[in-house]
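One protein chain is absent from this view; the other protein chains keep their places.
Chain IDs A and B follow the sequence of writing; residue 1 opens each chain.
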Amino acid sequence: MTGADAGREASATADTADATVGDAPADGAAGGAFADAAAGGAPAEGVLVVGYGNALRGDDGLGSHIAARLVEDPRFAGATVVAAHQLTPELAIDVSAASLVILVDASSGDRAGAIVTSRVDPASAGGSASSHHLDPAGLVTLARDLYGAAPAVFVVSVGAASFDLGDRLSPAVERALPDAVEVIAGIVGGHRDA
Amino acid sequence: MTTVYTLRIDGRDVAGSEDATVLDVARENGIDIPTLCHLDGITDRGACRLCMVEITGSNKLTPACMTKIVEGMEVTAHSDRLLEYRRAITEMLFVERNHICAVCVANNHCELQDTAEELGLTHFDLPRISPKVDIDASHRLFSIDHNRCILCLRCVRVCDEIEGAHTWDIMHRGLDTRVQTDMGIPWGESTTCTSCGKCVQVCPTGALFEKGRAVARGSKTRRPFLPWMKVVAEERGL
Partner (left out) sequence: MTRTIVIDPVTRIEGHSKVTIQLDDRGEVVDAHFHVTQFRGFERITQGRPVHEMPALMARICGICPVSHLVASAKAVDDILAVEPPPTGADLRRIVNLGQIVQSNALSFFHLSSPDLLFGFDADPAVRNILGVARHSPELARDGIALRKWGQQIIEWLAGKRIHPEGIVPGGMATPLTADVRDRILAGVPEAIAAVERAIAWFKSDMLRWEDEAATFGNFRSAFMGLVDRDGNVDHYGGWLRVVDADGKYLADKLDPRLFNDYIGEAVEPWSYLKSTYWKPMGYPDGIYRVGPLARVNVADRMGTPRADEELEKFRWRVGRVAGSSFHYHYARLIDTLHCVEKIEQLLRGPDILSKHVRSFAEINRNEGIGVSEAPRGTLMHHYKVDDDGIVEWVNLIIATGHNNMAMNRSVLQVARSHIKGDTITEPMLNRVEAVIRCYDPCLSCSTHALGEMALRIQLLGPDGTVLHELAR
């Protein structure tokens, strides 16, 4: 964790006491919420964005990089933005409190930098769970079975070039970050207008 | 009577007195030029090279803190090229020593960290030098961790100009350059150090810190005393 960005806790949001960029929980505990839902009427009220992945594994850390950008973006005012190491059962509580959930992850199957959006239907989600983290469908299923929640859930994945040890992104993924933010903003906008 | 010069910085018409530096005038006018070695109350040194600006008519970059303004000067303080240089300079400051923010006493209170963030320095392209560097914890109250020193020489200047002790100075050259106490003896054995702590207060990183401070607890809150002390010193003709 050498370096300004990775080492700094609460990097982009020094004012937000519980932000935890660059220090994603190793045990998969829910990361700190960057910005909790603000006063009513904010543009992204009821939106939960979880950027997840291992910040020390190259492009796997793109989730927390995107989370850091969203916090700065006025279009996401009022949203709960979380940077997490993995999807953990605790996040089901946050999912159940949201009307729109966007999960942001790195994918190994797609071309580096390619952005793919998919939707998870809470009603039919099955999902799988391994040691103590979940896949997106698993998280949604858990929120449904435990708290009766049925928010709209999107998965935005960005194709990764490298999962090697290190706290930096590959150039292709770095370049794709602004587009990914736009894609997420588009989902939020579409949800608000609907 | 002081003469007032008018000049342009980043296309804005600004003015300053004849003995002002480009950095002074820029700051007075709300134009932010990054720097890690300048500190109000001590003389400028041009050590960090972050405040480099372009001056029309000159083909080389000039440190804003060391450049007196001239009538009709055209200064570019912000450009893509300058941003690139400043990022590179900051990156070099990082790779030259061993900066581990996450477990540093100055985490979240660090000017180097802030600068990297402001400049958008997100990763290093240069290889890390990872030198084996010492810590001197022999002083009863303070320690210096050379791993975190960026050689801004604020400690050297404040100790000489404000405290008048001149305990701090520099030794060796190039990558081996270190700040030193007295003639390179352990700080705790220094006969000139008054243990005033000013060097710790002015240090922009976690290199100089109060002993016993835990990680991220090293905020330096007593800095504003400096300009005031400088004024007092001048009034007394010291």
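Rule of thumb we're sticking to: a contact is a pair of C-beta atoms (placed from the backbone, for glycine too) under 8 Å apart; a residue touches a chain by one contact, two chains touch by 3 or more.
In this text the structure is predicted, and so the values were computed from the model without any measurement.
Chemist: Could you run through the displayed chains and say which ones the absent chain touches?
Modeler: By the stated touch criterion, the chain not on view contacts A, B.
Chemist: With respect to the chain omitted from the figure, which of B:V4, B:V103 or B:L126 is a touching residue?
Modeler: B:V103
Chemist: For the chain that got dropped from the picture, name the residues of chain A it touches.
Modeler: Listed in rising order, the touching residues are 9, 18, 20, 23-30, 32, 54, 56-57, 60, 85-86, 89-90, 92-93, 108, 127-132, 134, 138, 141-142, 145-147, 163, 165.
Chemist: Give me the chain B residues in contact with the hidden chain, please.
Modeler: 102-103, 105, 135-138, 140, 143, 145, 188, 211-217
In this section, only the chains that are shown with their structure count from here on.
Chemist: Using the average of all C-alpha atoms in each chain as its centre, how far is it in Å between chain A and chain B?
Modeler: 38
Chemist: Going by the contact rule set out above, which residues of chain B touch chain A in the complex?
Modeler: Residue list for chain B touching chain A: 94, 98-102, 104, 107-108, 112-113, 116-117, 121-124, 128, 216.
Chemist: Please output the residues of chain A touching chain B within their complex, sorted ascending.
Modeler: 1-12, 14, 22-23, 167-169, 174
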